[in-house]
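Note that one protein chain is taken out, while the other chains of the complex remain in position.
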Amino acid sequence: MFENFITSLMTVEGFAFYLFSFLTIGLFSVTVMSKNILYSMTSLAAAMVLVSGFFFLLGADFLGVIQIIVYVGAVIALYAFAMMFFDATRDIKEKNTNSFVVFLLGGMSALVLVLMFAAPIHSNDIQALYPMTEGVGNAQDVGMVLFTKYLVPFEVAAVMLLVAMIAGIILAGKKMNHSITENMEIDNDAKDEIMIQKDKE
Amino acid sequence: MIGLSHYLIVSAIIFSIGLIGVLRRRNLLMLFFATEIMLNAVNIAFAAISHYYNDLTGQMFAFFIIAIAASEVAVGLGILIVLYKKHGSLDLDDLASMRG
Partner (left out) sequence: MENLVYIALFAPFAGSLFASLFGMKEREIFVGVVASILIFISFLASALLAANLYMTGEVIHVRMMDWIAVGDFNVGFGFVVDHISVTMMSVVTLVSTVVHIYAIGYMDHDRSFNRFFSYLSAFVFSMMILVMSDNFLGLFIGWEGVGVCSWLLVGFWYHKEDKPKEENPSISPSWAANEAFIMNRIADLGMLIGIFILYWNTGSLRYDEVFAQLPYLSETVLAGAAIALFIGAMGKSAQFPLHTWLTDAMEGPTPVSALIHAATMVTAGVFLVVRSNPLYAMPEVSGVSMFIASLGTFVAFYAASMALVERDLKRIIAYSTLSQLGYMFAAAGLGAYWIALFHLAAHAFFKALLFLGGGNVMHAMNDELDLFKMGNLKKEMRATWLYMGFASIALAGLPPLAGFWSKDAIIETAFNEQTYILWFMLVVTAGMTAFYSFRQVFLSFHGEDRHTPLGFHPHEMYTFALVAMFPLAVLALITGWFMSAYKVFIYHIGESVQYEMSEHTHHLAIYLGLLVIFIVLASIAYAYMKYARTGDKAWKRDEAKEQGFFYKLLKNQYYVPKFYEEFITKPYSMISEKFWTGVDLKIVDATVDNIAKFFYTTGDKTRSMQTGNLSNYLNWMAVGGVILLAVAAVSAIFM
């Protein structure tokens, strides 16, 4: 077992895999555990980049690029912008759920999943539905399948993104003229449904 | 050699970390982060299976999952902002308004 680990560590692929694994797991753990939103967001962004490393390792170049663009470029940026509405510099104060229960559940699920995946998979009867084409780049291959077999889902996904965008703008855009982090005592006549609470500190 | 199991196990561990986050944190923003982690874990599994079975379907699923994650973040953050405007907090304990 251990020799196996060592020998695979000697290869480029094995080394990269283990490196990415430890890094992503560590960074994700920081994301989940950290009290500070900024820290956890940063570690999340870093982990996302490293996840794209897995994709490159697996030959899914296009997916890796998308991962970086969408997650790191768009999603994390969105979080970063959203952070401006909230007080990001402060530590989060929350009473976390009993950690014993949490780790028991998490550990259990991890254990079960690992056991399931570690079991040998009978792959003989699995037939590739859209096999990869030899000698064609991954991006081209993906494009061909995506725009022929998955055209309708693709278009639907586009519409869904549009809807989500509009929804996000409308939800966040309402009452933009009211600041929500500043002390609002000056703005006494804001008597609409927005309940503004002072900082509890 | 690195096999499919390796990737799946890493994916399972990351998924469990996400699950722990979901269970442990009370801050809605952190819950969103944890959800992203779980989605990523699933993406890794899909990409790995796609690679080892030489089938593009897994990657297709990963694309759509990324699309869904992006829209979820867009809508979810909008809702978070509205909630924060209304309650001044993102803590789930403060939002316990569902008790009948």
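Going by the order they are written in, the chains are A and B; count residues from 1 in each one.
Going forward, contacts are C-beta pairs under 8 Å (C-beta built on N, C-alpha and C of every residue); 3 or more make two chains touch, one makes a residue touch a chain.
Source: prediction; values computed, not measured.
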Residue, one of A:S8, A:T42 or A:S109, that touches the chain absent here: A:S109
Contact with the hidden chain (one of A:L9, A:V101 or A:V156): A:V101
Omitted-chain contact residue, chosen from B:L19, B:I37 or B:L80: B:L19
In chain B, positions touching the absent partner: 19, 22-23, 26, 92-93, 95-100
Interface residues of chain A (partner: the chain not displayed): 97, 101, 105, 108-109, 112-113, 115-116, 119
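We adopt the following convention: only the chains that are shown with their structure count from here on.
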Residues of chain B touching chain A in the complex: 1-2, 4-21, 23-27, 29-30, 32-34, 36-37, 40, 43-44, 47-48, 50-51, 53-57, 59-60, 62-64, 66-75, 77-82, 84-91, 93
Residue ranges of chain A touching chain B (in the complex, touch as defined): 8, 11, 13-14, 17, 21, 24-25, 28-29, 31-32, 37, 40-41, 44, 47-48, 51, 54-55, 58-60, 62-63, 66-67, 70-71, 74-75, 78-79, 82, 85-86, 92, 94-97, 99, 101-103, 105-107, 109-110, 113-114, 117-118, 121, 123, 126, 128-132, 141-142, 145-146, 150, 153, 157, 160-161, 163-165, 167-172, 174-175, 178, 180, 193-198
